[in-house]
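Missing here: one protein chain of the complex. Every other protein chain is in place.
And then chain A:
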Amino acid sequence: MYKVTLKVRNQQFEYNCAPDQTPLRAARNEFIPFPTGCQRGGCGMCKMKVLEGEYKQELERSHEALSDEELANGFALACCMTVKSNLDIISAADYEDQLKKANLEEAK
């Protein structure tokens, strides 16, 4: 079992994830409101930025949901990845909000 720390919808959750589970499935099993759509790598609703940890992303996915550039920059689709260590993730939407806030701070 690995520990996943998830930031999403301005909240933080911690939960366990088995090595053969997706972090999306593991969260849903604990009633954590993980953004979920197709669960097939097609819609991009489950897109996360991985802040820390090892994982394996299924590469056959919609490049509109997760581009090669995003993949290289540590973004992942939580419905089609498996966890290889403890993981620290933040939803792509929350990550963007954080960046915006940080930029605003800097501009001050």
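Please note the rule applied: contacts are C-beta pairs under 8 Å (C-beta built on N, C-alpha and C of every residue); 3 or more make two chains touch, one makes a residue touch a chain; residues count from 1.
Here is the rule we go by: contacts and distances are computed from a predicted model.
J.: Out of "ABC transporter ATP-binding protein", "8-amino-7-oxononanoate synthase", "Metapyrocatechase" or "Outer membrane lipid asymmetry maintenance protein MlaD", flag the one the UniProt entry gives for the chain missing from this complex.
T.: For the chain missing from the view, the UniProt record says "Metapyrocatechase".
J.: Which listed residue (A:Thr5, A:Thr36, A:Gln57 or A:Asn86) would be found touching the missing chain in the intact complex?
T.: Considering all chains, including the one not shown, the answer is A:Thr36.
J.: Tell me which of A:Leu6, A:Val50 or A:Ala65 is the one touching the absent chain.
T.: In the complete complex, the chain left out is touched by residue A:Ala65.
J.: Pick out the residues on chain A that sit against the missing chain.
T.: Contacting residues on chain A, toward the hidden partner: 35-43, 45, 60-65.
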